[in-house]
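Have a look at the structure below before the remarks.
Coming up: subunit A.
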Amino acid sequence: MADILDEIRAMDLKASWLNDWEFEVIVPKERIGSVLDYLKSRTFKGFMGLSCVDWIDEGKFELVYILQSYDLSLEAIVKTKIPRHRPVIESMNAIWKLCEVYEREMHEFFGIEFVGNPNLRPFFLENWLDTPPLRKDFDTLAFSEELFEFKEDETHGINPPERIE
Partner candidate 1 sequence: MVIVEFLIKLSQGFGIGALALATGLLFGGIARKIMARIQRRYGPPFTQNFMDLFKLLSKGSVSHGWAFDLGLVAGFVPMLAALMFLPIGPFTLFPSDSSLIMIVYLMMMAYLGMAMGVLASGNPNSAIGMSRALMLMAGYEVPFAAVIFSIYFFSKTGYLTQIVAMQSGGFMNWNIVKMPLGFLAVEIVLQGMLGEKPFDQAIAPAEIASGPMVELGGKYLGFGMIQHSVALFLETGIIVDLFLGGAPNFWIFIAKQFVLYFVVVLVDAILPRLRVHEATSFFWKLPLFLGILQAVIVIIQGGVLNV
Partner candidate 2 sequence: MELTPLNESNDDYRYYELFIGPNHPGIEGNFSYILKMKGHTVAEATPDPGLLHRGFEKLMERRLWTQNLALIPRICVPEPDVNEVAYCMGIEHMAKIEVPKRAQYIRVIVLELARIASFLFGVSGLGGTTGHYTSAQWLIGDRDYILDLFEWLTGGRVYHIYQYPGGVKNDLPEGWLDKLSDFLDYMGKRLPEYDKFIFKNPIIQKRTVGLGYISADEAIENGLTGPNLRASGVIYDIRKAQPYLVYDELDFEIPKTGDGDAFSRILQRRLELGESIKILRQCIKQIPQGPYRTKVPNPFQFRVPKGSYYSKVESSRGEFGYYMVSDGDVKPYRVYVRGPSYSIGLYYATKALVGMRIEDVPVWIHTTDMCPPDFDR
């Protein structure tokens, strides 16, 4: 079990255990494809999820790939950072076809471009013209107040306030 971490460290990557079954690997952006490919060949066949963290002060997006090995009962968390002002990264759909959907979601919620993903159409949101909503600089409360115009005093009575006969 420990040797997988040694192997990864031998590739000049930072890796550490989070608990008995989870370890994290920090990978530079250019090598993410080859590292994921390597991990897949080392029985990490299950692709569990793709997440993104918006480190706004640092000006970086951190992409987090969560992989699962059913043979070793291990979970690998692979992290990479990309610049926030120009978020472009290669798509992983050559390794897992499934990635396509996760990337489509991250594209919609963070505005990250995945080079090589053929399908980055809108997914969860319809007619979305604002800042991608999960970015830290998107203010959901202001958006909600502006669009839905909800005011406390309107709640009384169920009639349209004006023009009621």
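The definition used in the following text is that a contact is a pair of C-beta atoms (placed from the backbone, for glycine too) under 8 Å apart; a residue touches a chain by one contact, two chains touch by 3 or more; residues count from 1.
The candidates came about this way: all candidates are chains of the complex that A comes from, given by their letters.
No experiment lies behind these values; they were computed from the predicted model shown.
Among the candidates 1 or 2, the one that touches subunit A within this complex is 2. For subunit A in complex with candidate 2, the touching residues are 18-22, 24, 45-49, 51-54, 64, 66, 68, 70, 73, 75, 77, 96-98, 100-101, 109, 123-126, 133-134, 136, 138, 140-141.
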